[in-house]
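Note that this complex is displayed minus one protein chain, with the remaining chains in position.
Chain naming follows the written order as A and B, and within any one chain the residues start at number 1.
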Amino acid sequence: MAVEAKHLALHHSDGEENLREQLMFDPKPRKEMNAMVMEAMQTADLKYWTVVAILAGLVATCLLGAWGYMIVVGMGVAGINRPVFWGLFISNFVFWIGISHAGTFVSAILRVFKAEFRRPFTRAAELMTTFGLAAGATYPLIHLGRVWTFYYMIPAPNQRGLWPNFHSPLEWDLVAITTYLLGSTMYLFLPLIPDLAMARDNSTGWRYQLYRFLALGWRGTETEWRHLTTAIKIFAWTIIPVMFSVHTIVSWDFAVSMTPGWHSTIFGPFFIAGAVFSGVSAVAMVLFIIRISMVNMDYFIRAEHFDGLGKLVLIFSFVWAYFYFNEFMVEWYGGEAAHHNVMDFITKGPNAWLWYVMLICNIVIPWLTLWSGKVRRTPWMMFVIGVVINIGMYIERVVIVPITLSRGRFPFDWGEYTPRVEILISIGSLSLFLLLYALASRVIPLIPVWEVQEGQEAHSLKKIGKTEVPSVIDVE
Amino acid sequence: MEESHGKWGMVIDLDRCNGCQACVTACSLENNIPATGYDNASYGRGMHWMRIIRTWEGEYPDIKANFQPVMCQQCGRAPCEPVCPVFATQHSQAEEINLQVYNRCIGTRYCANNCPYTARVFNWFDWEHPEPMNYYLNPDVTVRGRGVMEKCTFCVQRIRRGEETAKAQGRGVQDGEVQPACAQVCPTNAIVFGDFSDPESRVSQLASTQRSARLEESLGTQPRVVYLQSLL
Partner (left out) sequence: MSESAHETAAHLALFDEVDHAADAIVRLREIGIYERDLEVISGLPFSHKILGRPEKRTYVPLVGVFGALVGFATGAAFNFGTPLLYPMRVGGQALLPIPPGLLIMFEATMLGLLVFSFVGVLIENGFPFFRRKEYHPDIANGKIAIVFHCLPHQESLAYAAMRQLGAEKVSRAETIVL
């Protein structure tokens, strides 16, 4: 019997060179890693500031400007109408909430399962959660007809003598997104505290003052670590069901309604699969940008990480396709005319090309490329595939919201939808996400150095028979 | 299936309806509904609370037009109600109809998406009532601003007036005393309004004929509008 012990992330188990390809087997002293992360944060060239300025301009004009114009003039400047009461605003909402699932998925689930390749990029993914939620949570506001009365939804005692309606999926949304936003922000902050203390001890000037304030007086005593790691465990376990509930509730915005094409019991898991699918591929995109635009990041972010993410993306492409086929099959087989009208419009109507592009982006391209280890280990290819998948997933939300709504139960009331100011606002919120991320990348240590070092300490070579194989010990 | 026992309801005889649109016009005047113009209306932004669904049957020259006035069906189990996060649309216990509270509406438009009858309309802009139409505004009905949802109310202002008049005179509301604008103007008397809880009322009598049917009854929404199907 041949016993083959092989490390999960390792491609070829022989040879010193190959071993050094892995971050965990290419350790550097902590001091050096700290210096690298600090340098990456403090390097901001003209190109960086130009990008920031452009993004800030786009946020000011496309998001704030166009939204302000819409508030003053009325919702009519958007393309929504009767019967398409929800348009790209809701598509964007679902898209950004989906993106925000990346951080939790990568960070919490991989942490719970102790998947070692997560270590260098948990923080980059958690930041995506927070900023994806920031971009997504603006949409329920943007889409309100009377945004100045949004506080009617907040369950607080008021002079109107009324509480919000807890029967409403939109109220569940409010509660769930608040929970997720607060939870994921705290979950971002907790593992960050030791790194903030590190930044405090390695910086001067305004940065010192900032990190000193944010580090809250962290020293790293046994008790402090004990409380912190306990809380991180609680958070990792708790945030997973919260994440699942958030996107399930988002899917219930559609699924609990009577609208043909929406009323489907599979929407919950289908939306979660789609969210993780687009979110994880977006993590690969962000890692690629971080790697090429920030100094020292090619040490921390390596081919193995793109490899691991690529496998996840491929799996979720399978899952997504499976759920989508499920939903499609049942509706196709069932004879209800209202559902068939919607399906015919999606697959044969004037916008049917969107549907085919979606299938190509979400199924054909990932399935044809991601099986190859070479593709998965090439960062720019993963970036391109990430872009393609996110286009596909965006189209999926467009198909689900405005295109489905175009075909109601009464043919007399069928309608068409053309986005107008929605396009500007969509560009604006994409810019908001990128701007927040760009600014944070120069203020927040993007690499959880202590987690990387912990991983490097835990990895060693173990002699089995005639060879040494990489092994990982559980230090916790 | 649980049958809801309500009060006010409507019977529309499709054999009598000739698609003249008088009800749509009367409804607009009674309820301060603005005209939005050709471009807006054709983009799905007309504000009419009721519409006449016109369908063609057969091929030219052997062709026939069918007309069906559709407005809010005042469902007993209304899908629009539970989805509103702020109770802007909810069930009136007294009249057993769906109310839309404009001041409370924040404009999520979820109710409209969940309405199987596409009965709801949204104020995309602050519509104007150009002269001389502003002199025709009904003082009994709120003029809606931008960003709120609205729909047929069964002319609830007329129901309340009828009930109060009857109460002041110390009697019950008589059959046919309360008439929404659409029923009042219908030249062929296709629209009949009345009290379903009174088995002797005209609506109850008409609704008990074999021609009676409700729109999308299988959805379980329990509509309060009964259609008498066309036999012609």
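Assume contacts are C-beta pairs under 8 Å (C-beta built on N, C-alpha and C of every residue); 3 or more make two chains touch, one makes a residue touch a chain.
Note that this is a predicted model, so its numbers are computed, not measured.
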Touching residue (missing chain; options A:F95, A:W172 or A:F433): A:W172
Selected from A:D26, A:E39 or A:D201 as touching the chain missing from the view: A:D201
Residue among A:P120, A:G136 or A:G183 touching the omitted chain: A:G183
Those residues of chain B which, in the complete complex, touch the missing chain: 4, 76-84, 87, 89-91, 93, 222
Missing-partner contacts on chain A, residue numbers: 29-31, 34, 155, 161-163, 165-167, 171-172, 175-176, 178-179, 182-183, 186-187, 189-190, 194, 197-198, 200-202, 212-213, 215-231, 234-235, 238-239, 241-242, 245, 249, 450, 453-454, 457, 475-476
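Here is the rule we go by: only the chains that are shown with their structure count from here on.
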Distance between the centres, which are taken as Cα means, of chain B and chain A, whole angstrom: 45
Touch list for chain A against partner chain B, complex: 73-76, 80-86, 140, 143-147, 149-150, 152-153, 160, 162, 164-165, 167-171, 174, 253, 256-259, 405, 408-410, 412-413, 415
Of chain B, residues touching chain A in the complex: 40, 43-46, 51, 53-55, 70, 79, 82-87, 104-110, 112-114, 116-118, 120-126, 146-149, 216, 219
